[in-house]
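All protein chains of the complex are present and in place, except for one that has been dropped.
Order of writing sets the chain letters: A, B and C. Residues in each chain are counted from 1.
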Amino acid sequence: MFENYLKLEFPSIPQNVSFARTIVATFAAQLEFTLAEIEEIRVAISEAVSNCVIHAYPNEVGIVKLELRAEDQLLTIRIQDFGIGIADIEQAKQATYSTQPERMGLGLVFMESFMDEMELISKPAEGTTVVMKKRPERGFANAELSRSS
Amino acid sequence: MFENYLKLEFPSIPQNVSFARTIVATFAAQLEFTLAEIEEIRVAISEAVSNCVIHAYPNEVGIVKLELRAEDQLLTIRIQDFGIGIADIEQAKQATYSTQPERMGLGLVFMESFMDEMELISKPAEGTTVVMKKRPERGFANAELSRSS
Amino acid sequence: MSYCRNIPWKMKGGFHLVIETERIGSNLVVTIDGELDLETSPEFRKVIEEKLDSYKTIRHLILDLKKVHFIDSSGLGVILGRFKRITQDGGRMSAVNVSDQVKRIFELSGLLKIMNIYPDRKDALDNC
Partner (left out) sequence: MSYCRNIPWKMKGGFHLVIETERIGSNLVVTIDGELDLETSPEFRKVIEEKLDSYKTIRHLILDLKKVHFIDSSGLGVILGRFKRITQDGGRMSAVNVSDQVKRIFELSGLLKIMNIYPDRKDALDNC
C-alpha cells in the first residue's frame, strides 16, 4: 500500500498561505488527482490557512500546524491552530457569516464544496482544528498501469 | 526585519527527497537568491535527505526532521535524523569516502561546496544533524526596491 | 481616448502579483498577473481604489483575469467590494478571460449572476 505523510509547522503570516498551497499541491500530486482536483485542494488549503492568520490569531503571530497524509486512495489534511477558537460552529459554517465585516464568509463553504469531507473541531480560547479528506475521482487504478515496452 | 520559518517532518522514503527539494526551493525563493543559487540549495538538500534515507536508516523507514529559517539575509537549514549516526566525522567528509561500495562519497562534498556553511553533528546510535547556511550573494538590498510608479 | 499605464508593481515577500491599469475613455482596464489571496489582495484593492479615487470619470471597470492562476475568498472579497463601489456610483464591472477554475469560484459565490463576463477585452469595451 502506498503511504506517506508530511508534518509542517509555520507562523501565521500572510505569505505562508501561498506557501502552504504549493506544498500541499506538491504532496497531493503523489496521488492520481487531476489538475482540476489539485486546484480544488489549493483553494481549500488557502481558506483554512487564511482563517488561522485572520481569525485564530487576529492580533499576534501564532503557530499553524499542517499534517498531510496519503494513504492509498485518500488524502487527509489536518490544519490546527491554538488561537481564539469558534464559539458556534454551525453559525460559522453558514454562507456569508463572518465575524469580520470586510470578509464574505465563504471560506468554510469553499472548503466543504471542494473537499469530500470536512470536519471542524474548536474550543474558544484553545484553538481550532480542521480535518479535510479527498479522493481522486477516477480512483487509484491508473497508478498501477506502468507504461513500458 | 524579514523573518519566517518552516518545520517539517516526514518518513525517510526515496520519493521525499524530491519533495524536500521542492519545498526548500519554494521557501528559499522568499530571499533574494538567484536561480543558480536556488539550484545549489536544491543539490545540498537532496544530498542531506538522501543520506538520511540511505545511511541513517539503512534497514527501516525512520523520521527526518527539516527546519528552515529565513532571517533577514540568511537561510538556515537544519536536517536531523535519529538513525545510526557517524563514528568518524572527518573521515565521512572526505571526498570519495563512502560506507556503501556503490556510492561516490560526494554528498557531503557537494553540501560543503554549494552552501556557505555546513556543520555536521553526530553520535553513533543516536543520529545525525546537519546545519547549513547560505546568503544570497547579491545581498538583500534589492528587496527594498519596490518598483511602483 | 486617454491612456495611462502603470509600471508592473511587485510584492515584497514570497509571491508576486503584477497589476497593470489602463484607462481607455471612461473605462479602467485592470490586468492582474499572479495569485489573488490573503497576501496579495490588499494591494490589489489599494491599486484599484487609488485609480477610482483619482479618475472620477471612470464608469466601467474591466478586470482582465487571463493571468490569474489562483483566486480564493480573499481575492473574491476584493472583487465584490469593487463591484459594490462601481455599481453604487451607477457604473458597471466586467471580467474577461475568465478561466474555468475562476468561473467556478465566481459561481459558488453568486458573483457570476451579477457581473458581466466577456470572452475578451474587445468584447467588454464594445459593450460599454
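Rule of thumb we're sticking to: contacts are C-beta pairs under 8 Å (C-beta built on N, C-alpha and C of every residue); 3 or more make two chains touch, one makes a residue touch a chain.
All of these numbers come straight from a predicted model, not from anything done at the bench.
Participant: Residue by residue, what part of chain B touches the chain that was omitted?
Facilitator: Those residues of chain B that touch the unshown chain are 14-15, 17-19, 21, 36, 39, 42-43, 46-47, 50, 53-54, 102-104, 106-107, 109-110, 113.
Rule of thumb we're sticking to: only the chains that are shown with their structure count from here on.
Participant: Counting C-beta pairs in contact, which two chains come out on top?
Facilitator: So the chains sharing the most C-beta contacts are A-C.
Participant: Chain B to chain C: how many Å between their CA centres?
Facilitator: For chain B versus chain C, the centre distance works out to 41 Å.
Participant: Taking each chain's centre as its mean C-alpha position, how far apart are chain A and chain C in Å?
Facilitator: Computed from C-alpha means, the inter-chain centre distance equals 27 Å.
Participant: Give me the residues of chain C that touch two or more other chains.
Facilitator: Within chain C, residues 13-14 contact more than one other chain.
Participant: Do you know which chain A residues sit against two or more other chains?
Facilitator: Each of 15, 19 in chain A touches at least two other chains.
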